[in-house]
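Removed from the display is one protein chain of the complex; every other protein chain stays in position.
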Amino acid sequence: MSTTGELPVWAALLTAFLVLTGAGVTLIGSIGLVRLGSFYARVHAPTLGTTLGMACILMGSALFFSVLEARPVTHEILIAIFVTLTTPVTLLLLVRAALYRDRIAGSTDVPPADAGDGSPPPENG
Amino acid sequence: MSWLLPFPLLSAVLLLLWLLLNQSISPGHLVLGSVLSIVASWAMAALRPGKPGIRRPMAALHLMAVVLIDIFRSNIAVGRIIVHPQEPGANAGFMTIPLDMRSRHGLAVLSIIITSTPGTIWVNYDPAKSVLLLHVLDLVDKTVWIRTIKGRYERLLMEIFE
């Protein structure tokens, strides 16, 4: 099934723990995507997978390959940097787009446009 | 010298990323990475962004540690809200926070910190009134969130950027 025979026990157990924790945290975040009631509450759910879930799985991967190849394998940091910098941008744009659409639709659940918003007013609804 | 390296820190980070991506410090990758990072910093200079001044590197490290701890703690908090048996997310709501920080770079870093932390999302910032609108998943006590953001993040960011 796999070629992990030559890995020492501590590294195998630590990798297993990190990967399982990361997958579990990501799963809880995705369950929140289904369970939470409103869109604005659901936006918070994927951030579990992009922070702790991703960090655990990346640490597990870096540890596994570093021990397996007997030299530091660190390019997992690249994914961590990249996802940490980009996920806030996408979520922020998505929330602003949703807010804009809700205000055009005249929803009363969102704060009105004068509560600190620089978005343009709706032109033709 | 500044025409060759308009953003020395940016070039250094890009070179480091290139070497990380290739997992090698051979001379060929060093030369190629240096050329690429210098060309990229020229492209950045053509956009004419404001130059950020990082005053206190130790404060930046302190902020990084604080943010990592907070991300870990709020992961657990949000996870508990999600697996809570009856109607998760009933306390979610918008709130506004007046900010004292004016630095654009500081505000950009603050937006990344707030949005990366599970449970809070930066929605909008009004530069005219300097009021921040954000959405919080567990909005029980507004003063706690105001104290967290102003006391833990904004104070350190103002030390670094202003």
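Read from first to last, the chains carry the letters A and B; within each, the first residue is number 1.
Please note the rule applied: contacts are C-beta pairs under 8 Å (C-beta built on N, C-alpha and C of every residue); 3 or more make two chains touch, one makes a residue touch a chain.
In this section, contacts and distances are computed from a predicted model.
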Protein that the absent chain corresponds to, by UniProt name, given "K+/H+ antiporter subunit F", "Nitrite reductase (NADH) small subunit", "Cytochrome c" or "Dihydroxyacetone kinase DhaL subunit":
"K+/H+ antiporter subunit F"
Using the touch definition given at the top, which of the shown chains does the missing chain touch?
A
Touch rule applied to chain A and the missing chain gives residues 1-5, 7-9, 11-13, 15-17, 19-20, 22-24, 26-27, 29-31, 33-34, 39, 42-43, 45-46, 49-50, 53-54, 57-58, 60-61, 64-65, 68, 73, 75-76, 78-79, 82-83, 86-87, 89-91, 93-94, 96-98, 100-101, 104, 122-123, 125
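One rule holds for everything that comes next: only the chains that are shown with their structure count from here on.
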Residue ranges of chain B touching chain A (in the complex, touch as defined):
17, 20-21, 23, 71-72, 75, 78-79, 81-83, 87-90, 92, 94, 96, 111-112, 115-127, 129, 131-133, 135, 137
The answer for chain A against chain B in the complex is residues 25, 28-29, 31-32, 35-38, 40-45, 47-48, 50-52, 73-75, 77-78, 81, 84-85, 87-88, 91-92, 95-96, 99, 110-111, 115-119
